[in-house]
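Sharing a structure below in structure tokens format, with a few things to ask.
All protein chains but one are shown in place.
So, chain A:
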């Protein structure tokens, strides 16, 4: 399930929803939070913008792609938008599978690609005013490595 929302989420609730099938031996979850420090500036909060419609489509496509690569059962992706304070939760990824390897890999794949493909933009509120975040080259490299690895896996 894909959710793009202003409201916060409860990790315990999301875990319960993921944990209902006894066929699943593994549940992997990831939570991204607003941290207090970035590029040398004290961060007080974030404002998150998205492209309504396209964002949901991209996330849906990532879910479909993850299912093509690993045997997965449940997938939950929640991404918040709007104004977030320091320490608040931004994103939740939860994946279930029979075995841990697939669940770990798919969870990492989903957050890595979300960061480089899904149209969200962060604006940081710092002690020196607000500032749009620059995309990191390292994030792009990570998703390129994934693409290479998954292509190789398919070839073998």
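Criterion: contacts are C-beta pairs under 8 Å (C-beta built on N, C-alpha and C of every residue); 3 or more make two chains touch, one makes a residue touch a chain; residues count from 1.
In this section, contacts and distances are computed from a predicted model.
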Query raised in the report: So which of "4Fe-4S dicluster domain-containing protein", "ABC transporter substrate-binding protein", "Putative iron-regulated protein" or "Molybdopterin synthase sulfur carrier subunit" is the UniProt name of the chain that got left out?
Result: "Molybdopterin synthase sulfur carrier subunit"
Query raised in the report: Of the residues A:91, A:107 or A:125, which one touches the chain left out of the display?
Result: A:91
Query raised in the report: Contacts of chain A with the missing chain: which residues?
Result: 32, 48-51, 53-54, 57, 79, 90-91, 111, 114-123, 132-135
